[in-house]
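Complex shown without one protein chain; remaining protein chains in place.
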Amino acid sequence: MYKYSFQNDYSEEEHPRILDALMASNLDQELGYGEDRFCLEAADRILQAAGNPEADVHFVSGGTQANLTMLGSFLRPFESVIAVESGHISVHEAGSIEQTGHKINIVSGQDGKVTAPEIESMAASHGDEHMVKPRVVFISHSSEVGTIYSAREFKEISETCKRLNLYLYLDGARLGSALASSKADIDLPGICRLVDAFYIGGTKNGALLGEALVINNPALKTDFRYSIKQRGALLSKGRLLGIQFNELFRDNLFFELARNANLMAEKLTDGIRGLGYTFFTDSPTNQIFPILPDNVIEKMSRIYRFYVWKKVTAEKSAVRLVTSWATNSAAVVDFLNDLGEITNK
Amino acid sequence: MYKYSFQNDYSEEEHPRILDALMASNLDQELGYGEDRFCLEAADRILQAAGNPEADVHFVSGGTQANLTMLGSFLRPFESVIAVESGHISVHEAGSIEQTGHKINIVSGQDGKVTAPEIESMAASHGDEHMVKPRVVFISHSSEVGTIYSAREFKEISETCKRLNLYLYLDGARLGSALASSKADIDLPGICRLVDAFYIGGTKNGALLGEALVINNPALKTDFRYSIKQRGALLSKGRLLGIQFNELFRDNLFFELARNANLMAEKLTDGIRGLGYTFFTDSPTNQIFPILPDNVIEKMSRIYRFYVWKKVTAEKSAVRLVTSWATNSAAVVDFLNDLGEITNK
Amino acid sequence: MYKYSFQNDYSEEEHPRILDALMASNLDQELGYGEDRFCLEAADRILQAAGNPEADVHFVSGGTQANLTMLGSFLRPFESVIAVESGHISVHEAGSIEQTGHKINIVSGQDGKVTAPEIESMAASHGDEHMVKPRVVFISHSSEVGTIYSAREFKEISETCKRLNLYLYLDGARLGSALASSKADIDLPGICRLVDAFYIGGTKNGALLGEALVINNPALKTDFRYSIKQRGALLSKGRLLGIQFNELFRDNLFFELARNANLMAEKLTDGIRGLGYTFFTDSPTNQIFPILPDNVIEKMSRIYRFYVWKKVTAEKSAVRLVTSWATNSAAVVDFLNDLGEITNK
Partner (left out) sequence: MYKYSFQNDYSEEEHPRILDALMASNLDQELGYGEDRFCLEAADRILQAAGNPEADVHFVSGGTQANLTMLGSFLRPFESVIAVESGHISVHEAGSIEQTGHKINIVSGQDGKVTAPEIESMAASHGDEHMVKPRVVFISHSSEVGTIYSAREFKEISETCKRLNLYLYLDGARLGSALASSKADIDLPGICRLVDAFYIGGTKNGALLGEALVINNPALKTDFRYSIKQRGALLSKGRLLGIQFNELFRDNLFFELARNANLMAEKLTDGIRGLGYTFFTDSPTNQIFPILPDNVIEKMSRIYRFYVWKKVTAEKSAVRLVTSWATNSAAVVDFLNDLGEITNK
């Protein structure tokens, strides 16, 4: 009934090459719990792509699971995480970080991103045992509003963290789109040098499910598999994740898929801007946030699936349009045509 | 070396009448774990004072313990607490609520107090299982900045909570001072009718230690002693708490002590205002927040103990002065004389 | 290098019919988080098979996740779970139940199964708030040593639980094999009438991953999706689980696959017994535990993968052989031939 869904980047299953790889190995007997040859091979490919052969790689099913397993492992009970107000862990993970026992210290951020001065100031305001002890800075690249950190911002934040004895952790649910952005001025090895741990999102970039966890800081590696198991995140058929990441990181498939998502988002952006609309954030990735009149939104939402993000004025709201590895030009053209028509009526 | 400490209301031990009561029963053999005759008698007196004979009363050692034991017992894992930014649980309990697994949803508040529209709005913005489910509203009376809720505010908040299926919980660390305030227009039975659970602070109003927990809502009473024990809050010699509250709620001692604290705070306020100073909040209780020039603060802080609360302008800060059941006029007069002298130099 | 692995029932990926179903829907756009049409259809099929149209069905990725999400949701902080010593949650889930805050009260059991008198006695020994409060009885069907509960045992346990106000929870990681056992005298609807909640294992019976959670007791249903999300168990592409269970519960595939596993286990059992060996437990399901001389084990373990379960005498040990939906007669024949040869050397 809907022409197309721009609601998210997980509306389809998986890229055909991944499905092929699953089929090819279907009846092979492999070791369980991520100790199979595919997981080993995938980890190698990821370490090569990330430029840190000394890092540890683990695979889990989803983003909330990745965040709670890593942060729950890295922190002592009274230590906290600094995150931006709109951060995924701040809002959309049902209090999973708090359920592992840790407070999130919220900062306002700028364009959906944590800033170095905010980290500085949050740390400065926590000085004794009556308050939590900030220990991790949580950033998302790209952010919840589609923005990305520049190389300079990464460097400032990383230096601030080092100086203040804070770990820097990156949620990479949409890392592919961020890295493949035409505005990106820092690559995966560059990021990998600056953060203590991060994860690479597969679910939102062509995999059926799966996130690859990369731990750079040796202090955070110890006994991490215990945490994976204890949080219910250790899959019996772990190969399922290995096979997918092995394929994603072969021949740059991961980056190609992200580029398609970004390209489709750019086309949407250009088209919508061409109709005279402005945007809630200046997003160079696969989530864009045009501001539309509420009556236009109402009509478009009968034809396309997407989220209404935020009321902006009495008569206008920002909507969120998400493209993916699977989005094709035809869907974009349709959307723009329909928007044009409804706009000009 | 200091003439006097206005740093807090727990600088002295306990009111002499309480010490007498402890001495009188010292070698009597009593049952442990709060099942002694003193605890029973104290509970009766409290229920009478609160006007709800059906409520349950329990005793624990301190305020953080009271909050974490009650909230940790009342909430399911994914449920959250709405509290004001400056709330004690939001800042000064070292993440103890999060350690019990629960997120605190922060509102800005007004004069240190949660407002009904903020509750409304926080609840409205939480609608599905991707977010926590707000379930308790946490208020402090008096608040961290000395302010108190009016009867009208209590009523609005209580009605909002009932309508939205939220429990209303009151942190009464300084409930004595709030109730005894000359500006108070709601009494203990009035409050008790509107909240689901609260605690009456003894530590900051004449006891050696101890808070009395009152649970009005029958749904929250079940198996509460298990929570007390599990959180390490069940004292072997529970009589220690019973004896003290028994004394505090005999002959209105509790309210008399609070009145003394308030009276001393009023004298300080009048004197400081007389010197031409303004205040950070308009506090009718035993914590006051005059705004003083930093050089005056520097000089006064060599003579008196108190906290510098907050930078207000480049050259001025608010300080916190706290009076207690033990504060006497002489200390107040000294402080005002010294402040006058330093001000006029 | 190994002829075959009898190490577990998750060495292969998934049944071809499931793979076909995944392929068929691959590029369809569906709603996320288990709200797609496949999950709805799969839930319907499961409810029909279980004979309780009023139950709630949810899907998660694995067994540890299923257990921790359900038990973590059902229990108040001081409530505990009664389980047998060899139970999966007692030993092999890395303390995940304790991580959600709950003690496991261990009973010795008989043949790997909890007995009604043990439940009775455990409950009787817990009477006040100094101890935890037992609230759930955890059973596995089949058990960790391959045994199954009879209809009479189910009834006794269920009645004991009801009388003592305990929930009865069933871990069905290998429920398929238990139900399809030639010794089973209780079917899925029969079980469903007696337990408050359970899960149906997909991972170990033909699925790529996935367990179907069934909650019968209305008191346990409320807000359960919040728990799934908070524990990191809510998959974005939830359809992945729906598609698989939809296929497993179409045309009895689930039971056929389990029957194959059991049949292969029976053949192994008969053959091994024919060679004069005895068994550690009398298992009518897909896990069998022959007792072999250590030197025979040593030789066989160079040709086949399997776990050595337990030292039985100075020179003999029990090994665990697991068959699955994918095990074929040829592998069984090979194993028996090789065992015969090594035995008779």
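In this document, chain identifiers A, B and C correspond to the written order of the chains, with residue numbering beginning at 1 in each.
Definition applied: a contact is a pair of C-beta atoms (placed from the backbone, for glycine too) under 8 Å apart; a residue touches a chain by one contact, two chains touch by 3 or more.
Please read these numbers as outputs of a predicted model, since none were measured by experiment.
Contact with the undisplayed chain is limited, among A:66, A:145, A:228 or A:339, to A:228. Residue-wise, the contact with the chain that is not shown comes from C:93, picked out of C:13, C:56, C:93 or C:171.
Touch with the chain omitted from the figure is made, among B:30, B:282 or B:338, by B:30.
Of the candidate positions A:76, A:302 or A:345, contact with the hidden chain is made by A:76. Per the touch definition above, the residue from C:32, C:62, C:87 or C:101 contacting the chain not shown is C:101. Across the interface with the omitted chain, subunit A contributes residues 72-73, 76-78, 100-101, 129-130, 132-133, 223, 225-230, 234. Residue positions on subunit B in contact with the hidden chain: 2, 4-5, 7-8, 10-14, 16, 19, 22-23, 25-32, 61-69, 93-96, 99, 203-204, 208-209, 226, 229-237, 239-240, 305, 326, in rising order. In the full complex, subunit C makes contact with the omitted chain through residues 77-78, 80, 91-95, 98-99, 101-104, 106, 129-132.
Please note the rule applied: only the chains that are shown with their structure count from here on.
Taking the CA centroid of subunit A as reference, the farthest chain centroid is that of B. Note on chain placement: the centre of subunit B and the centre of subunit C lie 51 Å apart, centres being C-alpha means. Look at where the CA atoms of subunit A average out and do the same for subunit B: the two points lie 42 Å apart. Contacts with at least two other chains are made by residues 226, 229-230, 234 of subunit C.
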